[in-house]
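Here the complex is missing one protein chain, while the rest keep their positions.
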Amino acid sequence: MLAISSFGPRNRNIVRLWKRTVACSSAPERGVGGIYPPIATPFTPTEEVDYEKLEENVQKYAKIPFRGLVVQGSNGEFPYLTVEERVEVVRHVRRALPKDKLVMAGSGCESTQATVRMSESMAQAGADAVLVVTPCFYRGRMDSRALIRHYTQVADSSPVPVVLYSVPANTGLELPVEAVVALSQHPNIVGLKDSGGDITRMALIAHKTRGSGLQLLAGSAGFLLAAYAVGAVGGVCALANVLGPQLCQLEQLCLSGSWEEARELQGRLIEPNAAVTRKFGVAALKQAMGWFGYHGGECRSPLRPLSEAEAKLLRKDFTSSGWL
Amino acid sequence: MLAISSFGPRNRNIVRLWKRTVACSSAPERGVGGIYPPIATPFTPTEEVDYEKLEENVQKYAKIPFRGLVVQGSNGEFPYLTVEERVEVVRHVRRALPKDKLVMAGSGCESTQATVRMSESMAQAGADAVLVVTPCFYRGRMDSRALIRHYTQVADSSPVPVVLYSVPANTGLELPVEAVVALSQHPNIVGLKDSGGDITRMALIAHKTRGSGLQLLAGSAGFLLAAYAVGAVGGVCALANVLGPQLCQLEQLCLSGSWEEARELQGRLIEPNAAVTRKFGVAALKQAMGWFGYHGGECRSPLRPLSEAEAKLLRKDFTSSGWL
Amino acid sequence: MLAISSFGPRNRNIVRLWKRTVACSSAPERGVGGIYPPIATPFTPTEEVDYEKLEENVQKYAKIPFRGLVVQGSNGEFPYLTVEERVEVVRHVRRALPKDKLVMAGSGCESTQATVRMSESMAQAGADAVLVVTPCFYRGRMDSRALIRHYTQVADSSPVPVVLYSVPANTGLELPVEAVVALSQHPNIVGLKDSGGDITRMALIAHKTRGSGLQLLAGSAGFLLAAYAVGAVGGVCALANVLGPQLCQLEQLCLSGSWEEARELQGRLIEPNAAVTRKFGVAALKQAMGWFGYHGGECRSPLRPLSEAEAKLLRKDFTSSGWL
Partner (left out) sequence: MLAISSFGPRNRNIVRLWKRTVACSSAPERGVGGIYPPIATPFTPTEEVDYEKLEENVQKYAKIPFRGLVVQGSNGEFPYLTVEERVEVVRHVRRALPKDKLVMAGSGCESTQATVRMSESMAQAGADAVLVVTPCFYRGRMDSRALIRHYTQVADSSPVPVVLYSVPANTGLELPVEAVVALSQHPNIVGLKDSGGDITRMALIAHKTRGSGLQLLAGSAGFLLAAYAVGAVGGVCALANVLGPQLCQLEQLCLSGSWEEARELQGRLIEPNAAVTRKFGVAALKQAMGWFGYHGGECRSPLRPLSEAEAKLLRKDFTSSGWL
């Protein structure tokens, strides 16, 4: 963790350099680039956080060449955690994860002041960076002006670097390109996780922020190859919770320009990815985790486990692609 | 406040009777029927809850023939309040409001267990009923099965009656008709606030729940007349924060069958209502409150005050309808 | 049929009077008010227009107290008819229908010039009025400016009065309120069929055009009662193809202020109506027509007949409401 207070003048070169050496002593030149699973939060049968199983998962993930873990992305059921639980989960993950892996912690809340406080708490709990989802309840009024102000206040006060997070499927709101471009100038805003899957938008953002050092992360495995093609440097992919090595392999194929092989691998990942995200959601991800040797655990209510029929369809999406 | 534990058998007649005598010694035969403003939460310039101004507003509202006040509907900026503030605001409103007016408190959270706890806290703080918005972050999985289970658990444990709340503009989710019909059989679920404005749906719900005692409340002033026409018994209307007497007059015209006059009045309310809701949102409502002698106060960030141009347009929507 | 050229000055009183005495010697004071089935076009097994069965249907409909028939509304499969067929169908309907019933013919095309020509052809074929759907392929550019110009040109040249037609479920476009208000001043524009079901919008339109003589028709049976409550004077309802007498009865209950009975009847019509419209579409309407003694006939491709499972669900929507 590097304190923002160590910054002097808003010199663009220094900022760009810093953005690239963010947060972590190992491989600082990568910045936040790389593959992350947005980890699930296992619950006990009585719906309490199962910290033991959480740590076991983390220890297994530590052996995969991930850049780090995202804690409390949309798959982490963070809207179902209390303020205290959100921080406690981050603390446990940080403790269980080797220091050379980044912890990127979701700290977004609806109000600016709650997000500021949560970002501070996450940093104190050991997060290397915070991932801040767009507030969305009053989405009709969350225009660029409001969102730029929100993120600027959060980034000004956050002890650790901020990654913007746009996930319209959950929020009904896309962080506008002009807001991303403006915010990319902030020294403490280092990246954008974009889960919308609009590749034209991602290409435009990459193009318009190319001088700022902002790093673009694909928010889903379905368009990881395409995202790399237009300039992304990593991905936060629910599917990495179950097919982590494969996603790291896809990353390598893209980085080395082996597009033919990359296409073949990407093609086989799309349907399993859809199955654990928009088709069946978090419960499917947790069920699939069991098949691949991880602890999924229960979902917290009102999320429900899959029906038997759904579980069969889910399994078919993995078998027909040859992963099970 | 009436404890749910006083219920014996789920006898439909008793349930219907009880649903109609809910919560309040004055006019028990009305149940939750009538007009409510979903009150705004005034903030100080430093964005703290301004309890003093809140109480002054409540005292003014007490003089209007409202059935009660809704505290922490969508206009109350409840997603921006901490858990403690949410309860504290209800406590202050209850204290400032005469006993013959109902306090209906928004207690919805994303998780079932948080909603259960919040409903208990709201009841302890003096709420006569709780208004429970649909959880929505994982909207793709919030089907009837999940929502029926969520609301049943909340209603089973809530010390005060529960009013369902469907507000797709904010949540991106409509509580399915079949879920409403199933839940209408629960003895502790007494009403539905429907803000979607789909009058066919409201007519169908009124028709399918006519034996259950469920009371239907229009969630917006724009379709109040039409809602009464299809069987609603009241309304929770943002516009009542500024044009309360007029909305109570519209209620009377509908109840007495003076449809011609009702239509004329309804017609003049639509544009001001749109202006303080979907067009300009909470900030507009607060600005208009100032024009009508109430304390609007600041919004909490990231909500922003209206621009000057917006404020002009807002004012025009009131002047052109003859209200200013 | 009354030629527009008989108009002199655009005197509002004359216009209002004329709008109310449009088109038809019988009951001229009703204007276009009343109930209409938007009739289906029966096809033979080889997908040719079955004019014989069409005329038999028309003769049966003539015995129901409809104001007239809409030919080539959305249920008439008009996008599947050639230019020549569209006119020929109108000619046959006019021939088979008694003179005291109106023929309102859908003449909307994508281009203004095609719509102008089609309106002329429809008038020559005997239409008393034309129903003009919003052009929609370039919906992103169909703003008020473009639509006002389109409808003005059509109305200027149409030999018979024009009824505006907004049906967002099919067109992805709602005719803006401001356009409706502007167009209501045109002496040859006499009504609006609104199928969107947004009752707030309908109430606002009724309010803002109350001085113009524009007559509002509900575009679906699901919100017919509510539409009357806010000021509509009739309805064009797919369901009238099968439950015509019942819809005329609902009209009478609304007009006579028997709201309690109207609500009961309206409630029973919503699910069958949904079944033959948005749920299963034209094929369902045609199947149900058979059950009620009319000729539905085939759909033209690519529309397909219902599957057996769908047909069962359709039937259940009629039996559970007591209509079969």
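The chains carry the letters A, B and C, assigned in the order they are written, with residues numbered from 1 in each.
One rule holds in what follows: a contact is a pair of C-beta atoms (placed from the backbone, for glycine too) under 8 Å apart; a residue touches a chain by one contact, two chains touch by 3 or more.
Please read all numbers here as calculations on a predicted model, not as lab measurements.
Trainee: Which of the visible chains would the unseen chain be in contact with across the whole complex?
Mentor: Among the chains that are shown, those touched by the missing chain are A, C.
Trainee: May I ask which residue of A:G140, A:G197 or A:P305 touches the chain that does not appear here?
Mentor: Looking across A:G140, A:G197 or A:P305, the contact with the absent chain belongs to A:G197.
Trainee: Touching the left-out chain: which of A:L81, A:C136, A:A206 or A:C237?
Mentor: A:A206
Trainee: Looking at the full complex, which residue from A:V90, A:A125, A:L225 or A:A275 touches the chain that isn't shown here?
Mentor: For the chain that is not drawn, the touching residue is A:L225.
Trainee: Since one chain has been left out of the picture, which residues of chain C touch it in the full complex?
Mentor: 47, 74, 79-83, 110-114, 135, 137-142, 145-147, 149-150, 153, 169-170, 172, 278, 280-283, 300-304
Trainee: For chain A, which residues touch the unseen chain?
Mentor: These residues of chain A touch the chain that is not shown: 197-200, 203-204, 206-208, 210, 220, 222-223, 225-226, 229-231, 257, 259, 263-264, 266-268, 270-271, 274.
As a convention for this text, only the chains that are shown with their structure count from here on.
Trainee: Identify the chains in contact with chain B as well as chain C, in label order.
Mentor: Both-contact set = empty.
Trainee: Give me the ID of the chain with the smallest distance between its Cα centroid and the all-protein Cα centroid.
Mentor: If we average C-alpha coordinates per chain, B lands closest to the whole-structure average.
Trainee: Chain B and chain A are one sequence twice: same or different residues at the contact, by the over-half rule?
Mentor: Same, since most residue numbers here occur in both copies.
Trainee: Can you compute the centre-to-centre distance for chain A and chain B, using the mean CA position of each chain? Integer Å is fine.
Mentor: Centre separation, chain A to chain B: 36 Å.
Trainee: Based only on mean CA positions, could you tell me how far chain A sits from chain C in angstrom?
Mentor: So the centroids are 51 Å from each other.
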